[in-house]
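The other protein chains are all here in position, but one chain of the complex has been omitted.
For reference, chains read A and B in written order, and residue numbers begin at 1 within each chain.
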Amino acid sequence: MKNRTILGDLGVLTAAGLIGAAALAATESRADAWSDMLAAGKKEGSVTVAGPSFPWVRNFIVKQFEADTGIKVNWKPLVGGPGPFTATLLREADADKITTDVYIGGTTSCFNFTRKKNVVANLKPILVNPDVTDQSKWRDGKYTVQTGTDDDRNNDDFWCFMQTADWVMGDLFVNTDKVPAGSISAWKDLLDPKYKGKIIAHDPRRPGAGQATAAYLYSVFGEDFVRQLYVGQDAALGTSYSKNPEAVATGQYEIGLAFVQAAVERYRKKGLPIARVFPKDGMGLRTGGFSGIAALNGPNPNARGVFVNWFISKKTQEKVQCLLLERSLRMDLDSYACIPEYTSPKEGVSYPVHDYDKGHHFGPKSKLRSRITAIFGK
Amino acid sequence: MRLALGGFLLLAVAAVSLSPVMVVIVGSFEDSGAWRSLLLESGQARSALGYSVLFAARAPFAALIGFLLAWLLIRVRIPGREFIEFMLWIAFFLPLIPVTLGWMLLLDSPTGLLNRWLAALPFIDGPVFDVSSVAGILWVHMTASSVPVMVILLGPAIRQMDASFEEAGRVCGSGTFEVFRRITLPLLLPAIVTGAILGFIRGLEAFEVEQLLGVKEKIYVYSTHVYALINWEPPRFSEAMAMSTLVLGGLLVIALFYQRYTFERGHATVTGSGMSLREIPLGRGRWVLAGLFFAMVFVTVIVPIAFLLLGTSMTLFGFFHIPEPFTTEHWSTVLDDPSFVPSIVNTLILGLGAAALGVFAYAVIAYAVVRTRIGFRPLTNFLAWLPWCVPGILLGVGMLSLVLFTPFLTPLYGSIFVLVIAIAVAQLPLGVNMMKTSVVQIAPELEHASRVCGAGWWRTFLRIDIPLMKPMLISIFVLVTIAGIRDVSTVLLLAQPSSLPLSVLMLEYANNGDVEPAAVVGVFTSILVIVVAIAARRFGLQIGNPR
Partner (left out) sequence: MSGNRAGDSVLCVRDLVKRYGDAVAVDGIGFEVQEAEIFSLLGHSGCGKSTTLRMVAGLEEPDAGSIELRGATVSDAARGIHVPAESRNVGLVFQSYAIWPHMTVFDNVAYPLTVRRRDRADIRRRVLEICEVVGMGAFVDRPSTALSGGQQQRVALARAMVYEPDILLLDEPFSNLDAKLREEMRLQLQQVQARFNTTIVYVTHDQTEALALSHRIAVMRDGAVEQIGAPEDIYGNPANFFVQSFVGRVIVLRGEVGEAGNVHLQAGPEAVLPGAGKEFSGRAVRVTVRPEDIFLPEPSAPGDAVWIEGRIAARSYGGDHMDYTVAVDGAEFGLRLDKNALFAPGSAIRLGFAAEAARLWPA
C-alpha cells in the first residue's frame, strides 16, 4: 500500500510536474513563436502602418519601433480622415495588392473593411509576445476585441479589431466666461432660447466625433431632442477639429458639442476659458477613439505581427496613451497622469452607450445615419 | 501608317485622360441612388454648384483687370516694373494653403489682426472683415492667383500685337486711351476671352482656399463638396462621381465652345511681327502708377507672406493676446520631423519629374495635333481637354484604378512615379493647349527644310521644333513643376509612405488643427516655389517671353 501511496504521490507529483512542464512548454513555445516572428519580421525589413494624422504620434512610433525591433515603419497618415485611405484600401484589395500591413484608428471606418476576409487578418494567432498575452493585465481581465467576418459574423475565433484605449468623449464644452459653472445641469438646459445661435457642433453628418456625439444623444434622448438641439437652436456645424474649439475658447460661440481633447488642450493649456461640462443625465459617451488596431493582408505578415505585439506592449502603451490623450485599456501602466481628467471614466458612474459597441453601431448609430439628412439637411 | 500612328497616340492619350474619366462616369452609376440623390435631393450639391459658378464667374473680371495691368506694365515705363512683374509671378506660384493661412491671420473674424486694430478705433464696433466668407474667398483667389495669372497669360498677346495697328489709330487722330479702347482692346479680345474661359474652368476645380475658408460658413463648392463626399464614412463615391460627371458635361460644353471660338478666330492678333512697341510717355504719372503697383504687390504678395512667417512663430496661430504668444517650437517640430527631408526630396522629384515628362509629352501631342496628318487628331485633341473636367481627388481615384488594374503598370504602384504621371496628366490640358499656340507659330517650311536636308521626322522635331519652342517649353516646365509642388488633391490617394510629398505633410499637420507647423511646411514649399521662379527668370522667362 505504501508503495502505492508513494507511487500515487509520485503519480500526483509527476502529473503536477507534467502539467508544470506543459505550462512551461506553452510559454516557451509562445516565446519561440515571438522570436521566430521577430526574426522573420526583421527579414522583411519594414512594415507599412496607416494611422491617425498626428505627426507627433507618427514620429514616436517610427523612431521607437525601429529602435526596439530594427524594423522600419512606413507611415501612412490618414490625412483628411480615414475616407481616402479606405477608398484606396478597398481598391487595392480588389486588385489583390494591399500595401498596408497595419491599421490604427477608429472603429467606424473599421466596420467598413475589417470584416472583409481578404482585407484583414485574424489578430488572435498573431498575439504571441509574452508581454501581451497575459490578458489579466487588461481591463476586466481580457482583451477588448471585435470578432467575426463578412461571411460569418459570429465567428468568435476571428479577431478583426482590437481596442487599446477607452475614455469619455468630449461631448459638451462651454466658454466659462460666458456660461457660469453650474448653469447647465441637464442636457435639456441647452434648449434654453438664450443659447440659440450660440452653439457650435462638430458636423454630425460626417463620421468622427460629431457623429459619435449625435448618435449618443440620439440613443439616450431620441430624435426629437437631437432635432431641437441642433436644428431648433440653430447650431453652427463645423468640420474643423481645431476651429470649433477655438470658436468656443475665444467666445465667438458659448457652447461646443463634440470636441476632441487634443485640440481643446491646446487652448486650455494657454489659459483660455474652455471647460468640459457633465450634465447629470448624460455623463458622456464611451469610445475607443483612435486606439483601435487591425492587421491587414499587406506584404509583410511577420513585421505586421511584430508591430501589433509591440504596439500593445506595456512600454508602448505607456507612451502612446499620452500622445493620443486616450486612456489605455492596459491596467498595469505606471501612470495615467498625462490623460486629461475629464476624459477618464468616473468611478461609480454608468456609461450606457459605447461607441465601439457592435449593438450601438448597428443599432441607434445606424438609425441616426439613415435619418441624418432628414434631420440635418444635406 | 498614319492611321496606326494616330491610333497609337490616341490610345496613349486616352489611357491617361479618358480612363480616369471613365472610372468616374462608370462609378457614378455603381450606386443607383447616386444620381437621384444628386439631382433631386441634395440641396448642398446644388448650393455647391451655385457657389462654384459664382466663384468661377470672377474669371472675366480677373481677365479684364489682368489685361489692364499687363498693358500698363508693358506699355508704360513704370519704374521697377521688372520687380513688379517678378512679384506677380511669385504671387501666382505661391501655394494657396500658406497664403490663405496668412490672410486668415490678418482678416479672420474676430481674431484677425486687422479686425483687432480696427476694433480698437472708437467708432468701429465688432469685426469688420471676415475672410471666411464669399467676399473673403474671392479676395484671396483674386489676389493670389486669378489676377496674376491673367497678367502672365495675356502679356504675350500684348507684346506680340503688331504695333502698326495702334500706330494707324494714332495717325488717324486718336489719343492713347481712345486707341486702347477702340483698337487694342477689341483686337486682343479673343485673347482676353480665352483667358477668361480658361480661368473659369480652372476656377471650378479650385480647392484649397474654399476648403480652408468656406467649410466653416457652409460655403461648399463643387470640389470641396466632392472631397466631403469622399470623406464620408463609408465614402460616397458614387455621388461624388455623379456630381463630377454632371460638371464634366457642363465643362465639355464650355471646352467645345472654346475650341470653336479659337478655331474661328485663329490667332491673327498674336502672331504679329513682334516689333518693338512704342512705350507710352507718362511723365510724372508713371511714378503714381509705380506707387499703385507697389502697393498692390505689397498687399497681395508681401503681406500674406509676412503674416505666414509671423504665424509660424506663434504659440497659437492667430492668438496675439495670450502670454508668450511667440515661440520657435514649431520650427523645431518640423525640422526634427524625420519625414521632412524625404518629403522635400519627394516634392522635388514630383515637380521636376512631372515637368520633364509632361513637357515632352505635351510637345509631342500638341505637335501631332497641329502639324501632322496622322489619324484621329480631332479626337486626340479633344481627349487632351478631359483631365481638366475632373477634380484632383477623383483624378487620383481614376489613376489608382488605372495603375492597379493595368498589369504592366501595377509594379509602379507605390512608387513616386505614379504621382509624377498623375501630375503630368492633371496638367495635360494646360500644357497641350499652351504648346499648341507655340507650334502654330513655327512656319511649316522650317520643318520641311529639315526634311529635305535629310533629317527624319523625329530628328526634325528634336533639332528644329523643340529649340524653336524653347521659351514655351520653359514656361510650361515651370508651370508644371510648380503645380507638382503645390498639388494636394491629385496625389492624396496615390501617395505612399515612401512617396509622401511636402504638400501632404502640410495637410497632415493642418488636418488636426496644427496650423503653425503646417505654416512652417508652407514656408518651405513657398521657398521651393520661389527658387523655381528665380531659376526660370534666369532662363529669361518674363511676361510674354518675347523671342
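Definition applied: contacts are C-beta pairs under 8 Å (C-beta built on N, C-alpha and C of every residue); 3 or more make two chains touch, one makes a residue touch a chain.
Model, not experiment: these values are computed from the prediction.
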Taking the complete complex into account, which shown chains does the hidden chain touch?
-> B
Among listed residues B:Val26, B:Ile124, B:Leu446 or B:Ala535, the absent chain is touched only by B:Leu446
Considering the whole complex, which of B:Leu5, B:Met22 or B:Ala455 touches the chain not shown?
-> B:Ala455
Of B:Val403, B:Ile464 or B:Leu479, which residue touches the hidden chain?
-> B:Ile464
Name, in rising order, the residues on subunit B that touch the hidden chain in the full complex.
-> 443, 445-446, 448-456, 459, 463-464, 467-468, 470, 547
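Definition applied: only the chains that are shown with their structure count from here on.
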In whole angstrom, how far does the Cα centroid of subunit A sit from the Cα centroid of subunit B?
-> 40
The subunit B residues in contact with subunit A across the complex are 41-45, 110-111, 215-216, 218, 227-228, 230-235, 237, 315-316, 318-319, 322-323, 333, 336-339, 393, 397, 400-401, 404-405, 410, 413-414, 492-493, 496-498, 500, 504-505, 507-509, 511-515, 517
Which bits of subunit A are touching subunit B when the two form their complex?
-> 48, 53-56, 58-59, 62-63, 74-77, 79-84, 86-88, 91-92, 94-95, 97, 99, 108-109, 112, 205-208, 211, 236-243, 246, 250, 252, 262-263, 266-267, 270-272, 373, 377-378
